[in-house]
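Pasting a structure below so you can have a look.
Omission of a single protein chain aside, the complex is shown with its protein chains in their original locations.
Chains here go by letter, A and B, matching the order in which they are written, and residues are numbered from 1 within each.
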Amino acid sequence: MRFSDLLAHLGEVGDASPRDLGSDPELVGAQALDQAVAGQLGFLERGNALAAALEGTKAGAVLLPLDPELQSQASAQGLAWVALKDPRLGFAEALDALYPRQPKAPGIDATAVVAASALVSPTAHIGARVVIGEHCQIAEGCILHPGAILYEDVQLGPACEIHSGAVLHPGSRLAAQCVVHSNAVIGSEGFGFVPTAQGWRKMPQTGLVVLEEAVEVGCGTTIDRPSVGETRIGAGSKIDNLVQIGHGVVTGRGCALASQVGIAGGAKLGNGVILAGQVGVANRAVIGDRAIASSKSGIHGEVAPGEVVSGYPAIPNRLWLRCSATFNKLPEMAKSLRQLQARQG
Amino acid sequence: MRFSDLLAHLGEVGDASPRDLGSDPELVGAQALDQAVAGQLGFLERGNALAAALEGTKAGAVLLPLDPELQSQASAQGLAWVALKDPRLGFAEALDALYPRQPKAPGIDATAVVAASALVSPTAHIGARVVIGEHCQIAEGCILHPGAILYEDVQLGPACEIHSGAVLHPGSRLAAQCVVHSNAVIGSEGFGFVPTAQGWRKMPQTGLVVLEEAVEVGCGTTIDRPSVGETRIGAGSKIDNLVQIGHGVVTGRGCALASQVGIAGGAKLGNGVILAGQVGVANRAVIGDRAIASSKSGIHGEVAPGEVVSGYPAIPNRLWLRCSATFNKLPEMAKSLRQLQARQG
Partner (left out) sequence: MRFSDLLAHLGEVGDASPRDLGSDPELVGAQALDQAVAGQLGFLERGNALAAALEGTKAGAVLLPLDPELQSQASAQGLAWVALKDPRLGFAEALDALYPRQPKAPGIDATAVVAASALVSPTAHIGARVVIGEHCQIAEGCILHPGAILYEDVQLGPACEIHSGAVLHPGSRLAAQCVVHSNAVIGSEGFGFVPTAQGWRKMPQTGLVVLEEAVEVGCGTTIDRPSVGETRIGAGSKIDNLVQIGHGVVTGRGCALASQVGIAGGAKLGNGVILAGQVGVANRAVIGDRAIASSKSGIHGEVAPGEVVSGYPAIPNRLWLRCSATFNKLPEMAKSLRQLQARQG
C-alpha cells in the first residue's frame, strides 16, 4: 500500500495535517523506528524514548507528532512523513490497514459440540472442538476459537470473541464486542467458605458474572461469580493477563487493570480506574473514579476519586515517593540517632 | 418455597430459635440485603457492614443474628425472620435449598476419549471432549466437565469434580470429594534445574501430587510434583484462583490459601494456616498450625503456630502495623533528625 493510500485510513488525519510524502513509498508493514527497514512504517511520539532513533531509522515512512523540528529532520533525511496530533492512535489505525484481520467464515465446525437447546446465530463462527452448553445464546458475528468451552446458560452479545481454552461458566452474560482471551475463566465459583467445627463449608455461589460492552479479559484471568447477585465489569474496561477478580466485585466503565492484579471479593471500582501490575485490592475496598494505583501497591479501605496511590498499605503517591527515598537512608538515620543519644548521655 | 419450609433445611435451626414468620412468604431466591426484592432471602451478621441495609431492605425474609434489637426492628418492618447463632452458615444451607444443584447423568459422553486400561465407575459423569489416559481410575459419583484432561495413571476418589480445562498430570491422587476448578493444573513438573557449564539441566520430576479429602483447587492454580516423593495438600484445604504451589510442598488440614499466593518448593504448612492474597512463601519455609499471613506478606524461615504475620520480610502483625504507620512519617523524622544535628553543631 502506498503511503498516500494509507493516509486515507487514518481517521483523524485531515487534509490540513502537515506532511511530506517524499517518494510516496510502498509500505508492506510496520516496525519500531529503531528496527524498521525499507517498506515499513514507524511512529514517534512527543517525549518518546525512541526520539533519537529517528536520525538513524531505515523506515520507509513515519508518523510524527506536531513538532516542526522533527518534521524538518525527517524531510532532510528523505523520510516520508505525516504529522498527527496523536501519532500513537494513527499508528493503531495504520496497523489495522496494513494487517487486515482475516474474516472467519460463519458456521459451526463439524467437531464442535453444541447443545440442542443452544441458540447460535448463523453468522457466528464456531471453531473446532468448541463446546456450547444447554440454553446458551450466541449472537451474530461472534467468533469462538477452537476449544473454547461454554457451560450452560451463557449469553454472548453481538461480535464477541472467545479465544481457545477460555471457559465461561453458567449464567455468564457478555454484552456486545467483548473479547475473552485464551485460558481465561469467567463465572467460576467465588472463594466463599464458612468456618465450622467440621472445617470449611462451601458457601454456594449462585450469582453470575456480567461483562458490559467491549470488555476485554486477558489470558488466564479469572473472574468469579458471587454467592448472590452479580460480579460486573463496566463497559470498555480492559483487563490484562493473570488477573484475579473476586466474587461480587463491581467496576465502572473504562477501567484498565494490568497483569497479575488481584481484586478481592466485594470491592468497588469507579470509572476509569487504572491499576498497575501486581496491585492488590482488599475485600470491600472502594476506589473512586479515575484513581490510579502504581504497581505492587495494596489497597484497603477507600481511595478518593482521582487520587494516585502507591505502596502497601497504599498512601498518596507523592508521600510514598518521599518515604521510599528516606527508607533507603534508614541505616544512616539510625546511626545519627544513636550518636545524638550518646552525646546527650 | 415457603419460608417455613426453608427453615427445615437449616441444619442448626432448632424449634427454639427465635423467629417471626410473618406472612410466611414464598421465596424464590436470595440476594444481598441492600439489593433484595420481594421473594428473596437475605441475611445479616453481627457487625456486618450491611446492618444499615436492614431498615430499607425489600427482602421477603431475612436470617438474623441472635440480637433482640434487630429482631424487633425486622418485625416492626413486617419482615419475616429467623435468628441464628451463625446466620452466614444458615444462609449457605438456604442457598443449597433454594438453588438445588442439577444432578449430572451418569455415563461417558460419546465425544470423550477414554483409554482402554482406564477404570471409570458407571456412576461417574464424563462430559464432552474429556480425555482420560491409560490406567486412570475414576471412582463413583465423579463429575468431569467438558474438556477436562487426565494424563495417565491419575486416581480420583469418590465424588470428585473436575472442571473444564483442568489438567491432571501422571500419578496425581485425589481423595474423595475434591474439586478442581477450570484451567487448574495438578501434578505438572516442578521447577527444578541444575546449573551446569552448559546451562540449566532439568532435574527429572518423578514424584506425584496428593490431594487429601475435600480439597478444593481454584481456577488456573498450579500444583507441581516434586523430583522425588510427594507434594501433598491436607484434607479440607481450600485454595483460591491463580495460586502456585511448588514441588514438595506439604500442607496440613483445613488450610485456606487466597488468590495469587505463591508457595515455593519444599515449604511446610501446618493445619489451619491462612494465607491472604498475594502472599509469598520461600523455599523450605515452615509455617505453624493456625498461623495467619496478611495479604502481600513474604515469609522466609519459620512462623510459629498461631502467629499473625505481615510485611516483607514478614514480622508479627502488630509490630508491622506500627512500623508501617511510622514509615509514612519518615520524611518528617528525617527532617527532625537533621534539625537536631544542626543544633548540636
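Here, a contact is a pair of C-beta atoms (placed from the backbone, for glycine too) under 8 Å apart; a residue touches a chain by one contact, two chains touch by 3 or more.
What you see is a predicted model, and the numbers here were worked out from it, not measured in a lab.
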item	value
Hidden-chain contact residue, picked from the options B:Gln177, B:Thr231 or B:Gln278	B:Gln278
Candidates A:Leu144, A:Met203 or A:Cys219 - the one touching the absent chain	A:Cys219
Residue in contact with the excluded chain [from B:Ser23, B:Ser72, B:Ser117 or B:Thr206]	B:Thr206
Candidates A:Leu7, A:Ala30, A:Ala83 or A:Val120 - the one touching the absent chain	A:Ala30
Positions on chain B where the hidden chain makes contact	113, 129, 131, 133, 147, 149, 151, 165, 167, 169, 183, 185, 188-189, 191, 193-194, 196, 199-204, 206, 220, 222, 224, 227-229, 242, 244, 246, 260, 262, 264, 278, 280, 282, 284, 298, 312-313, 315, 319, 322-323, 326-327, 329-330, 333, 336-337, 340, 343
Interface residues of chain A (partner: the chain not displayed)	29-32, 35, 49, 86, 88-89, 91-92, 95-96, 98-99, 111, 127-129, 145-147, 163-165, 181-183, 214, 216, 218-220, 236, 238, 240-242, 253-254, 256, 258-260, 277-278, 295-296, 324, 327-328, 330-331, 333-334, 337, 340-341, 344
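Convention: only the chains that are shown with their structure count from here on.
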item	value
Centroid distance [mean C-alpha coordinates] between chain B and chain A, Å	27
